[in-house]
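Here is the structure we will look at.
Here the complex is missing a single protein chain, while all its other protein chains stay put.
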Amino acid sequence: MNKNGADAASKVRDTIYRATVALDDEKWNDWLGLCDESFHYAITAFSPEINKDMIYLQGSRKEMETLVSHLPKHNTDHSWLRRHTSVYTVDVEDDKATAVSSFVVYMNVLDGFNSHIEAGESRLFLTGKYYDTFKLDNGEAKFVKREVKIDNRRLDKGSHWPI
Amino acid sequence: MNKNGADAASKVRDTIYRATVALDDEKWNDWLGLCDESFHYAITAFSPEINKDMIYLQGSRKEMETLVSHLPKHNTDHSWLRRHTSVYTVDVEDDKATAVSSFVVYMNVLDGFNSHIEAGESRLFLTGKYYDTFKLDNGEAKFVKREVKIDNRRLDKGSHWPI
Amino acid sequence: MNKNGADAASKVRDTIYRATVALDDEKWNDWLGLCDESFHYAITAFSPEINKDMIYLQGSRKEMETLVSHLPKHNTDHSWLRRHTSVYTVDVEDDKATAVSSFVVYMNVLDGFNSHIEAGESRLFLTGKYYDTFKLDNGEAKFVKREVKIDNRRLDKGSHWPI
Amino acid sequence: MPARNHSQWTAEPPLQQGEWVDSRIYSDQEIFEEENEKLFKHIWVPVCHESELPNAYDFRTTSIAREPIIIVRGADNEVRAFLNVCPHRGMMIERRPSGSFLEGQPSGNPKRMTCMFHAWQFDMKGNCVYVAREQEGYQDRLCKENVGLRRLRCEVKFGGFVWVNLDDSPKVSLEEWAGPAFECLRETLDAEPLEVFHYHKAIVNTNYKLWHDTNSEFYHDFMHYHNRVTGFNDAYFARKNEAFDNGHVVVGTFTVNYENYEGFESRAELSFPHLPPNQWYMIDLFPGFNFNLRGSALRCDTVTPLGPNQVLIEFRGLGLKRDTPEERMTRINHHNSIWGPFGRNLHEDLVGVVGQGATMAPKSEPRRILHGRQENQTIHDENGMRHYYEEWGRWINRSPTNPTQPYTPRAGAAGDAAVAAAE
Amino acid sequence: MPARNHSQWTAEPPLQQGEWVDSRIYSDQEIFEEENEKLFKHIWVPVCHESELPNAYDFRTTSIAREPIIIVRGADNEVRAFLNVCPHRGMMIERRPSGSFLEGQPSGNPKRMTCMFHAWQFDMKGNCVYVAREQEGYQDRLCKENVGLRRLRCEVKFGGFVWVNLDDSPKVSLEEWAGPAFECLRETLDAEPLEVFHYHKAIVNTNYKLWHDTNSEFYHDFMHYHNRVTGFNDAYFARKNEAFDNGHVVVGTFTVNYENYEGFESRAELSFPHLPPNQWYMIDLFPGFNFNLRGSALRCDTVTPLGPNQVLIEFRGLGLKRDTPEERMTRINHHNSIWGPFGRNLHEDLVGVVGQGATMAPKSEPRRILHGRQENQTIHDENGMRHYYEEWGRWINRSPTNPTQPYTPRAGAAGDAAVAAAE
Partner (left out) sequence: MPARNHSQWTAEPPLQQGEWVDSRIYSDQEIFEEENEKLFKHIWVPVCHESELPNAYDFRTTSIAREPIIIVRGADNEVRAFLNVCPHRGMMIERRPSGSFLEGQPSGNPKRMTCMFHAWQFDMKGNCVYVAREQEGYQDRLCKENVGLRRLRCEVKFGGFVWVNLDDSPKVSLEEWAGPAFECLRETLDAEPLEVFHYHKAIVNTNYKLWHDTNSEFYHDFMHYHNRVTGFNDAYFARKNEAFDNGHVVVGTFTVNYENYEGFESRAELSFPHLPPNQWYMIDLFPGFNFNLRGSALRCDTVTPLGPNQVLIEFRGLGLKRDTPEERMTRINHHNSIWGPFGRNLHEDLVGVVGQGATMAPKSEPRRILHGRQENQTIHDENGMRHYYEEWGRWINRSPTNPTQPYTPRAGAAGDAAVAAAE
């Protein structure tokens, strides 16, 4: 195994960061473009209340495409979500890589409760870690799996958007 | 083009991070020392309220020097600003590079409202991204442009300091 | 001196990030496993109130082991601490390295005030910087010194845990 | 009449009494305090599910109307509830949401609830079994026998939910309170052990009754794209809102047509005991608890009002304890794709009630909130809400349409449940 | 007398009645509620600028005294205001600050305001044009014609600002209310369309009147380094504070000397129609709106009080719609280097009023706040504030110097504006 191997690791980091930027910009398809056909996405959390690991949302690449295509049809809180990501570790093995990143999601209020008062303020929304798996192909790192493990069980209005 | 190219990219990252440290330490001149003569600085934001991109503050290297030299003459809230920065992407092309970084600015209260009660507590102040352009010269990366794009329009007391 | 030198610097970054993960997971011994025998740990802060640099907690490797082994015997607020770390600069010199990282600690409430209401929400707890020194040995970077310099003097309930 | 001026806007709506309420019942601080005192401290609250404390010495903590509560399972497997308050100096006995007393806390013994402050200890029946240096400090003036915990009424019922009542002498027994409303699902829920697989919380700025309204009325299906586009069919409109005594409402079954939903397979394959697939029952328990069994998942919402304009909602999803991993995964996906925090409908429902909360913030101008639709008690009839507010008026002794006045029964309202049941 | 003891400190200042106020008017919760009810719900508020909703079907949302408001531009280009509240069950109709109804919302039709909750729809005139399943649910008991929105008085005036009044029958028309105060700039503001180029907000812990005071008094120029060092010249001291009916004050023009400012070129090159360069007019509209035309930029502040000790301030900067990019950039730089959130003066002004707010937090000891400077109504005379509080006393019916007592006109005050105008 090759820990944080120079080149492949840089590619992995690059993919993670470009994914963050695409998600921040609500460019859902750009984000999916960084994902392999076999991509699987899940938002998970552990609940001490019920002493269970939970899956808050999951989907295959296909299901995420559907989810994303339906977004304009839903009534949504339009507040911007801003992810602040820091890639922690990248472990490369042959044409596979796994990475752990820490993220914090801020909500920059748009709708809020009374947008006249709240719009434009930032709030802490989520903290968690990304557990990602990649396929390395031709000098490119593509997501094959992302587990978004959040610390929060208090999610208030929640969100329609991938984190 | 050379994405996140090993060496130049490291230099760019290093410059961004040293800039953050200098700004956190209120060492304004150290920060400007990382900037080229042709440096241009801007704090921008988009306002849905007026549907406009805005420039909250801007200046040439010279103007920033003046601004910085006037700081001691103003009455200022002395609360420390602490930037938490994560460099996302670095794209190097010949002797130029562009970089996107995510930042969060915390305010560690000094004056606050009633310093007896509030001094020493941390608050979320701003979230945003740095869009930076560099000149690569002699193994050194110098800022030629920084756009500090903030998500916030709720700025409360605001600040006299570069972000 | 060799700033952010490719290889050793990557090792240093890797060690810092793995330390963060171990601390987040409350795997205290894994964390100490990344530290050299000569390791010294300190949480420091500057207080404008008394105009002094302060040491809030410190210990040798041995003392930290004792501290960590006593944790189960104390009555503690069980809220998870989640560190969000970004390594800023790594400076390598021979078989030594120093690094500066920025961190933010979030508290994801477990006990809180009324866990029925608060458990599962994230709060900003601390902001600060890690000033680390490493011994480079055989392709491994081990902590010999960590100064956790926090911005906060408002610490409310405080914590029994290393930051 | 086009857009209205102030006097037109504040005129009484052209509806019958009982077909609308005054928004102050959602925004007044004083009314909120009365709701805590007169209502929440006297009713049966489903605080959690027994699968959350599966083993002897397991505990869960919660609260009702600001009073902290602890639920423990004894060595005898009995589930009991106590105030989570130490009789010595009022320390909260256990601060975590859940855990086990089998090992004991850092300053106490195994199989005991220990108050960390001065180490008084209690057994799973609430007896005080240890007072530190008892003789030395109290001689015979106070002995551990006198300082047991405050025991609360607690029953495990209707599919394993744990019900607590702060009132030692509740107006009616739990069976009388909710039995009739649960009738439709009783066999199903009690067939075999259930298990909670989903939990999350929301604290939102709205009044708890607005959340309950949204849970009970289906007219807002216009808000949900999938429901609107694929759900409005004959079977849907055949559903009825049935009123039960004590302010409860049950919405009867119909078959959900999943074929029309893009991207999500039908749930036909997985159901609950004694229920054909694709059934849906919703039980709206007064004053704010909701049991929603739809196809493969049972959803349960409970409210804890935090203020006139703030409520904590706890969301649970349940399946069968004996689910295979595949079955469980199916239930999870079905539940969360719609009702999870990142699901399709829940976010919309919450955005909706927060929007209401925003226009009815404390001290805002009183408004009229209508629930005057009449559709023969079928799905879009707002009779469920009318029935609810009648009961609410009775408990709080305020008229829902004019909360500054005392409650007077509205004509024919007393018979609501009876009438509905007779249909 | 050196430092003072308690009785000296709390003694009445050696000034005339009307030359100081009691700090409770800045900190008392009850007075704050009265201000909402008696004042803000009856006055003309400049809620936004018409350039923020340039096209048909554009909207902006806002609020006055806790009441949510929506401003829309109709197909007829008319700007109208409504309560942002659905007549059905009180949902906030539009949650975003701004946008367009041209495309329609997810659950509604194009060119309609749709309430997302149950899909009732309204046209740009506030008529209800669609009630979901109207016949089925209401038969003929309630029809869409009866459930239009609440329309509010709304005018676009004085340079394109959108003025709303929650009172259907305001004491005076907008023209009477503010026309005389705007006289000095009327020609300039109405010459051609203006456009907002800057927007930001502050929520600060202080009373809204303290912000208005700071906006109207120039004596605090001692606080601003550049103003203090370069601004105190003859032209400056020649400026006057002119009082107008309804509590408004206008500060007259003078030439700003930019040559002395290091690092920033003169603004002489860019101005507004009918105005020589380097002119400055400030219009302080009672009870908290400020129009400040200085050289190349028009600044406009509006307050929304959130509590006795908390206020939302919205800051706008305006130029001409037809500005070239260069001109616009010049205006932006001039405006923001001083008045932007990272500008020179604004931060100081805000630090100042927060410092006042901190000593006058609710329940703190009443203090005396002085505005007794007399300088022949020139720039450092505090007559603007005296005029303002006289008007305030009239609306709230409390004496500003002793708010537990009802208002009594101070000698000669009634004629303030008249006298000032006559000078």
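When the chains are written out, they are named A, B, C, D and E in that same order, and each has its own residue count from 1.
Here is the rule we go by: a contact is a pair of C-beta atoms (placed from the backbone, for glycine too) under 8 Å apart; a residue touches a chain by one contact, two chains touch by 3 or more.
Predicted model, so just to flag it, every value in this text is computed and none were measured.
Among the chains you can see, which ones touch the chain that has been omitted?
Missing chain, whole complex, touching shown chains: B, C, D, E.
Which candidate, D:55, D:139 or D:324, sits in contact with the chain we can't see?
D:139
Mind pulling the chain C residues that touch the left-out chain?
Against the missing chain, chain C presents residues 43, 45, 47-52, 54-58, 62-63, 66-67, 70, 73-77, 111, 113-114, 153-161, 163.
If the missing chain were put back, which residues of chain E would it touch?
Those residues of chain E that touch the unshown chain are 1-7, 9, 13-15, 23, 213, 219-220, 222-223, 225, 228, 348, 351-352, 355-356, 358-361, 363-365, 367-375, 380-382.
Can you list where chain B touches the absent chain?
Here the touching residues of chain B are 72-78, 110-112, 114-117, 119-120.
The rule is simple: only the chains that are shown with their structure count from here on.
Can you list every chain in contact with both chain B and chain C?
Of all the chains present, those in contact with both chain B and chain C are A.
In steps of 5 degrees, what rotation angle do you get fitting chain A onto chain B on the CA atoms?
Best-fit rotation on C-alpha atoms: 120 degrees.
Name the chain whose C-alpha centroid is farthest from the C-alpha centroid of chain B.
D
Would you say A-E or B-E is joined by more C-beta pairs in contact?
When A-E is set beside B-E, the one with more contacts is B-E.
When the mean CA coordinate of each chain is compared with the mean CA coordinate of the whole protein, which chain is closest?
A
Could you grab the centroid distance between chain C and chain D? Build each centroid from C-alpha atoms only and quote it in angstrom.
42
Counting only Cα atoms for the centres, state how far chain C is from chain E in Å.
49
Could you say which residues in chain D touch two or more other chains, in rising order?
96-97, 200-201, 203, 223, 225, 348, 351-352, 358, 361
Residues of chain B touching 2+ other chains?
6, 47-49, 84, 86, 104, 124, 153-154
Could you please write down every pair of chains that are in touch?
Here the touching pairs of chains are A-B, A-C, A-D, A-E, B-C, B-E, C-D, D-E.
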